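Removed from the display is one protein chain of the complex; every other protein chain stays in position.
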Amino acid sequence: MIRFNCDYAEGAHEMILRRLMETNLVQTPGYGEDEYCEQARETIKKACGREDAYVQFLVGGTQANLTVIDAALRTHQGVIAACTGHINVHETGSIEACGHKVLAVNGRDGKVEAAQVEKMCEAHIHDDSFEHMVQPKMVYISNPTEIGTLYSKAELEELYRVCKKYGLYLFLDGARLGYGLMAEGNDLDLPSIAALCDVFYIGGTKVGALFGEAVVILNPALKEDFRYIMKQKGAMLAKGRLLGIQFQALFEDGLYFEISRHADQLAMKLKEAFIEHGCTFLAESVTNQQFPVFKDTELEELGKDFSFTYQERVDEEHSAVRFCTSWATKEEDVDALIEKIRNLR
Amino acid sequence: MIRFNCDYAEGAHEMILRRLMETNLVQTPGYGEDEYCEQARETIKKACGREDAYVQFLVGGTQANLTVIDAALRTHQGVIAACTGHINVHETGSIEACGHKVLAVNGRDGKVEAAQVEKMCEAHIHDDSFEHMVQPKMVYISNPTEIGTLYSKAELEELYRVCKKYGLYLFLDGARLGYGLMAEGNDLDLPSIAALCDVFYIGGTKVGALFGEAVVILNPALKEDFRYIMKQKGAMLAKGRLLGIQFQALFEDGLYFEISRHADQLAMKLKEAFIEHGCTFLAESVTNQQFPVFKDTELEELGKDFSFTYQERVDEEHSAVRFCTSWATKEEDVDALIEKIRNLR
Amino acid sequence: MIRFNCDYAEGAHEMILRRLMETNLVQTPGYGEDEYCEQARETIKKACGREDAYVQFLVGGTQANLTVIDAALRTHQGVIAACTGHINVHETGSIEACGHKVLAVNGRDGKVEAAQVEKMCEAHIHDDSFEHMVQPKMVYISNPTEIGTLYSKAELEELYRVCKKYGLYLFLDGARLGYGLMAEGNDLDLPSIAALCDVFYIGGTKVGALFGEAVVILNPALKEDFRYIMKQKGAMLAKGRLLGIQFQALFEDGLYFEISRHADQLAMKLKEAFIEHGCTFLAESVTNQQFPVFKDTELEELGKDFSFTYQERVDEEHSAVRFCTSWATKEEDVDALIEKIRNLR
Partner (left out) sequence: MIRFNCDYAEGAHEMILRRLMETNLVQTPGYGEDEYCEQARETIKKACGREDAYVQFLVGGTQANLTVIDAALRTHQGVIAACTGHINVHETGSIEACGHKVLAVNGRDGKVEAAQVEKMCEAHIHDDSFEHMVQPKMVYISNPTEIGTLYSKAELEELYRVCKKYGLYLFLDGARLGYGLMAEGNDLDLPSIAALCDVFYIGGTKVGALFGEAVVILNPALKEDFRYIMKQKGAMLAKGRLLGIQFQALFEDGLYFEISRHADQLAMKLKEAFIEHGCTFLAESVTNQQFPVFKDTELEELGKDFSFTYQERVDEEHSAVRFCTSWATKEEDVDALIEKIRNLR
């Protein structure tokens, strides 16, 4: 059984394990106040072109989302997200457990559209009962989105402009950021993202690390007391060095980008095979997640040798599924899958 | 200016004020543990035909909703509600502030449909990532709904059946319950509601009282420690007697039903005038709230003498608005409004 | 049975009932946006000598405490209170339910002392693990305290000075404020309190009203979006006018002070009888709550005709109890109690 069901099926890139071995018995202070973290912070700030960025390392995506959002919002304020947004459907109500409503909007391609934000803010301001409604205060987006699509630079600029117009924070969840940045047709990079968000994070868990998300805060209002809230949420790793070591390994020489490109290239190879086979797609993805539609009988056949994620029923005989590549995917495994697809009758 | 914008524009029915006067200097224990409350509890239990009901008096609707829901749900559990449900849009995120997600469904006529609940529960159970999603555990409905429509007995039976099938609580918000029970065509009464819900409340604030909602808990699992949670939410009135006195006045001789019928009858009279004028309606309401569509120029004219609530834009020249009658509405005011409508050119 | 167990055993002062009768059928907007509330706000601002004060009316004390505190604090911030403080022991964890820790200090006479606040802030600032600890951000005091004692003006000045030094808000719970202001030896008044707090409230529930607390916010940082949070907590009364009418009745001609003085005078009369009988006291109170120590056998005898609150065991044969007078206490009832005490053998 070869796994294409997710992008976190293996451990970590060998470079990371090597660094963990080398530094293992060095004594450091805890909680991310060590030199490795300091070094990684500097590296990331440089990569973002922002000396004023405030960087903290967290363990996972749900943790990063709830910590950032709870740190930013007062009790009556909500966060706008796509219906399909991770915080809206796949975090067991973590944002609500912190007291905040997720204000879901139904955007195209799994995105939040600037016009939707504007409309919601205008409606809020002009409603006589505005105090009876949750106040929109943040926009949460993922890039790539949950269905593998990308925000263009123009879209992000427009979203940021609307956020600033109405006093909202813009938060970009980059759990798969590498796969977005290296995708064909992408026109964003770290500096442009840092310029167009109040806060974002660079995902490590799905891009080569054992675990870890680097939260980059640009807006000074969101920096204050952030570490108190990390601690409160159980999000301050005792051996914080483990995060610093990993992110330094990923960013000091461009490893993060290199392994991301690898995953994207294999995903495109796979995509061609899907197209060749005549598949349609749940969404047009240029990143490491692909959402082809197959006949159920074909899926049964594929499932004998390959794992993938069931996504949704399309009609009585067809379903959409998800195939992921990752930093760890072997080209030979992709080739085996393609061979299998070609042999589906 | 005559107000038709809401059903809480006046104080209380004179009978209630009289009782408050008469009992004013009687000394009682606090927090609803007095004889007036005890008496009112017995009266309500009798009206519901349920000696085993557990009755507590709260001050307002938002307070009742958040107290009941937070008392019922564990931290990972959510409450299904209509998109238009009061808890989903008009309580400033009170349910989320208690830590729970509102799982909104888009039902016809402002209702939650049994089939929607079943579909959500089935989807939850069969999703591989079910632990990553909020667990549906309660259904919240209002009867009448926010747009004046009513659940039939058959609909409520079906909803309750599905709730029991999947282990969900059914909670009926009866902020305007009287106006529902006295409406033409309604086939529910207090005993049938008590038999088809786990918990519901009888609204006083909008039906003759100064304030107050009588929460009736039928399911034993929801009774335990309920008063602790009332106190915690600031929902335990020091002079709880004020609530007992009011509900006893409303229910001992059927005053609640009588004044509700009054409001409904005037609403129907008004409805006929809307129809005669050629209005369409945002929703087909048989209760005290009517949602006619008028030309904007007509609304401007009506607004000179009468207040109503702006609901939504229908097209470039038309808007839907809300007119409410209540226990306190004077027939002469309704007549004046009808006259004005007839004179709109 | 004559009740001295609390100060909320009756309804409301007759003047208040009269006003509620007179205005009963006047139509007003809801949620405290009516003219009665506006008028009462102006009256209270004048009484405080602060045109810039922001006044909102809430229904009860627990509700006022949790709304003010949750509106003021971020998620990692706590509120310093006396061990015996109402929010620390008698609100079923309402502050914690909003996510905030109560940082209890053991002050003399049920008070929070400025030196204790300073010590806690200094300790916090200088602890290497400060981010692992709740950040002190507010001081909560009651005046009178839970055990009937009063802050002097000098004490309040010192407390406020320390709060400002460390960036903390000072919040004064005035559930029984009238009884404090009219007490012998008190040197505070509304303007001095308004000058020495960031926010406080004037209690109506225990001082002549059916219910109601007037929250007075002085610090602009605490005013923003306060009504959103009121609504979210179920603390925005639909018929808000009921609160405006009551507070206007209490403050337009000094009724609040007059009825408070009445209660204090009767409490002093009672206190003399306790002293004459040889009682010691749990605390030296100059306000309407008295905490004498009696033999258990004497309490049994007193309990036949009078109700009081059990406070705590003092030794094997003695207990401390609480007797309250109020705006509604009749002098003849006090005399009857005194007679009974004199007849205890």
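Residue numbering begins at 1 within each chain, and the chains themselves are lettered A, B and C in the order written.
One rule holds for everything that comes next: contacts are C-beta pairs under 8 Å (C-beta built on N, C-alpha and C of every residue); 3 or more make two chains touch, one makes a residue touch a chain.
Just so we're clear, the structure is a prediction, and the values are computed from it rather than from any experiment.
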- Per the touch definition above, residue among A:L17, A:C83 or A:I338 touching the missing chain: A:L17
- Note on the structure: Full-complex touch with the removed chain, picking from A:T43, A:N186, A:T205 or A:S260, is A:T205
- Of B:Q116, B:Q232 or B:Q265, the residue that touches the missing chain is B:Q232
- Message: Could you pull out which residues of chain B are in touch with the chain that's been left out?
- Response: 31, 70-71, 74-76, 98-99, 131-132, 135, 225, 227-232, 236
- Over the whole complex, note the residues of chain A touching the chain we left out. 1-3, 5-6, 8-12, 14, 17, 20-21, 23-30, 59-67, 91-94, 97-98, 205-206, 210-211, 228-229, 231-239, 241-242, 328
- In the full complex, which bits of chain C touch the chain not displayed? Write them out. 75-76, 78, 89-93, 95-102, 104, 128-129, 131-134, 309-310
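Just so it is clear, only the chains that are shown with their structure count from here on.
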- So, in whole Å, the Cα centroid of chain A is separated from that of chain C by 50
- Counting in whole Å, what is the centre-to-centre distance of chain A and chain B, each centre being its mean C-alpha position? 42
- For chain C, write out the residues touching at least two other chains, lowest number first. 98, 228-229, 231-232, 236
